[in-house]
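Below is a structure I'd like to ask you about.
Note that this complex is displayed minus one protein chain, with the remaining chains in position.
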Amino acid sequence: MKISARNILKGTIVDVTKGQTTAHVKIDIGGSIVTSSITNQAVDDLKLAKGQTAYAIIKASNVMIAVD
Amino acid sequence: MKISARNILKGTIVDVTKGQTTAHVKIDIGGSIVTSSITNQAVDDLKLAKGQTAYAIIKASNVMIAVD
Amino acid sequence: MKISARNILKGTIVDVTKGQTTAHVKIDIGGSIVTSSITNQAVDDLKLAKGQTAYAIIKASNVMIAVD
Amino acid sequence: MKISARNILKGTIVDVTKGQTTAHVKIDIGGSIVTSSITNQAVDDLKLAKGQTAYAIIKASNVMIAVD
Amino acid sequence: MKISARNILKGTIVDVTKGQTTAHVKIDIGGSIVTSSITNQAVDDLKLAKGQTAYAIIKASNVMIAVD
Partner (left out) sequence: MKISARNILKGTIVDVTKGQTTAHVKIDIGGSIVTSSITNQAVDDLKLAKGQTAYAIIKASNVMIAVD
């Protein structure tokens, strides 16, 4: 499956924390940690676990820019 | 200003393309290109230009995870 | 590739309209038309065209609920 | 009230699960199940319950497209 | 129609600018100007025009917090 989202960043899962409905997954992407907030069901469905290779996927319209 | 967004990735702007209302800005973050879709007004207001140091900012709830 | 997004709706592309930077793609999903706003680059990259089978993908945190 | 969101899909609520702050609501839309992640407060305020007719509302900029 | 979005801010439209596919609408909400990026089709469909009373609607998961 090929997706329209412009940002597909490959990395390694370094943490999975589940709450009651919402989970936080952290991925190490070339030394930067990217945090994702997804449903517990997605974590279970994709069997996400620490150490796994995974992608952070972000639609371009959800990326802001900042300068110092 | 300190923001709640969990993902603040530092890089260098490699492209700024303006449309009639919406612009696309590309940032090189450690070798990965991140694409952002923002308003032309934001580009003008922040004086965004190729070669500039900038940050891609992404709320955790806008990051999805994928696996092969 | 398997994605965390909870909503993956299969349909047929019925319209692709490109602007200067942003395109609108309409998919017929079981009789309902779903409209998507994505980058022109995504349209080109995925070679999206009328008549094609495609999926509308929506993260659960981007779905609101309304009642009459 | 008429809203700018391009996607207003009518269906029937098939599940409401509340966490500590965030709830998941599932709507059957013509046989497809759409999952929504909203606040518990919204669930209480709209009195959302299984069996109710409801709408899934999605802004076009939050819809991605994928192809096989 | 009653919507789950937690933020419904009443104001007056002060500007509507259409691009090729995407429009920007500005609303004065108690002296603060809120900018919205929506489809041209939504502008046409709702007949949005300067001087009109309107609401800015924002899902809670799309609001970030910052401090100085």
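Should a chain be cited, it is by its letter among A, B, C, D and E, assigned in written order, with residues numbered from 1 in that chain.
Rule of thumb we're sticking to: contacts are C-beta pairs under 8 Å (C-beta built on N, C-alpha and C of every residue); 3 or more make two chains touch, one makes a residue touch a chain.
The structure presented is a predicted model; accordingly, all values stated were derived computationally and were not measured.
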Absent-chain interface residues of chain B come out as 1-6, 36-39, 41-43, 45-46, 48, 55, 57, 59-61
Residues from chain E at the interface with the omitted partner, ascending: 5-9, 13, 24-25, 27, 29-32, 34-38, 42, 46-48, 52-68
Touching the unshown chain, chain D contributes residues 1-5, 19-22, 39, 41, 59, 61
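FYI, only the chains that are shown with their structure count from here on.
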Decide which interface, A-B or B-E, involves more C-beta pairs in contact, and give its chain pair. A-B
Averaging C-alpha coordinates per chain, one finds the centres of chain B and chain C separated by a number of Å equal to 22
If I count partner chains per residue in chain D, which residues reach a count of at least 2? 5-6, 24, 35-38, 42, 46, 48, 55, 57, 59-62, 64-68
